[in-house]
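Got a structure for you, written out below as structure tokens; questions coming shortly.
A single protein chain has been omitted; all remaining protein chains appear in their positions.
Right after this comes chain A.
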Amino acid sequence: MCNNIDVIISNMAAPVSGMGEAPAERLPINSTSFQKKTRSKLVSIPGTRPSVQNGQLLVSTGVTSLDYLLGGGLAVGTVLLIEEDRYDSYSRMILKYFLAEGVVCRHELFVATAQDNPDDILQELPAPILDDVAVPKAVEQPRLTGEPQDSLDAMKIAWRYQHLPKVQSALASSSRFGHYYDVSKTMEAEIRQAAKCHRFCLPDHVTPSSTAHRLESYSALLKSLQEVIHREGFDLAAPMSKSRNILRVGLHSLGSALWGDDLCCHDKPRHRHALTTFLYGLRALLRSSLSVAVVTLPSHLIQDRALMGSITRLCDNAIALESFKGSERETNPLYKDYHGLLYVRQVPHLNCLASQLPDHKDLAFKLKRKQFSIEPYKYLGAFGCEEARRRSKRKQL
């Protein structure tokens, strides 16, 4: 965990290139004389905040209700395991939220897939709701003298601030924790390309038909991840003078047959410990670097419950999704307000004795256009929602 790093990193954005005026003459908008007194020198990386419970550095998963369930956010250095729903629709959605949040917070991304191109996932990222994200238009030059660009940009009331650069709003968005996304639109290419992304596509590293494939796919992934961490300076041991950033790791469908594993194919797989050894190595890598991982796993294909238990214990956070699609619950009026059920399998208690257990164990989720909501499932009896509301209204009268 990062609470022992004695670094203060300025929250100021780097000066935007293309400014006509010398910085000395400009009012330093990003610094104020007010310095918040902090007890310990915490790293201030955009897109992170310390946990109120134990001071751990947290990042947002991109889904505000999931952040709340995990105790405020995902702790840097930990793994979130998502047990996929049957058609991998909602688990893939949460993975995309996680990566999109990384783009908006200017974190770096590492995406690994076994068969599809990682770019397929990256091109499907949902669009952030734009009123507080600054689109970094490369050609935009704030006009310091002369007429405003067009009448829409000219400020009518706060005209004294007309000359201040528009990059200020980018600070506001990256210092905010957790954003909202519109799933009906995909993220614009220019926003997405502003983020640095590392890709790992298994067929590029190990030929699928070779005998080595079965055992080496996970070690190839681990090695590639370690190389990226070392090269890009995410190691906790790296020199402190560089500005720090977070690496968001998204691993899609681990444990499926495409990774060369036979966990999903046999009742008694021959190499049961390949995935668990990988997860152990992943935990080792994450604990020693400024990174956070989300792993999706098709647990409905794994027959061995004891193995699922070991896998869950080797991940810090674990949730499972069960969607109603294709099941008889889809048309059941009791469940019509929701898309599926969500189970919290594990919540970590790192650097402290007690974990923050959720208040409710029966949770249901619904994917709305602008929000992925997770709420306690209210069982309203045989009458369902409409009847219950009518009855409660009658009681009030």
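Some points to look at:
The working rule: a residue touches a chain if its C-beta (ideal position, glycine included) is under 8 Å from a C-beta of that chain, and two chains touch if they have at least 3 such contacts; residues count from 1.
Rule of thumb we're sticking to: contacts and distances are computed from a predicted model.
Note on the omitted subunit: UniProt lists it as "Elongator complex protein 6", one of the names in "Somatolactin alpha", "glutathione transferase", "Translation initiation factor eIF2B subunit beta" or "Elongator complex protein 6". Touch with the chain omitted from the figure is made, among A:74, A:228, A:247 or A:314, by A:314. Summary of contacts with the chain left out: across A:185, A:361 or A:378, the touching residue is A:361.
Against the chain not shown here, chain A presents residues 1, 3-4, 54, 219, 222-223, 226, 267-268, 272-273, 276-277, 280-281, 283-285, 287-288, 304-307, 309-310, 313-314, 349-355, 357, 359, 361.
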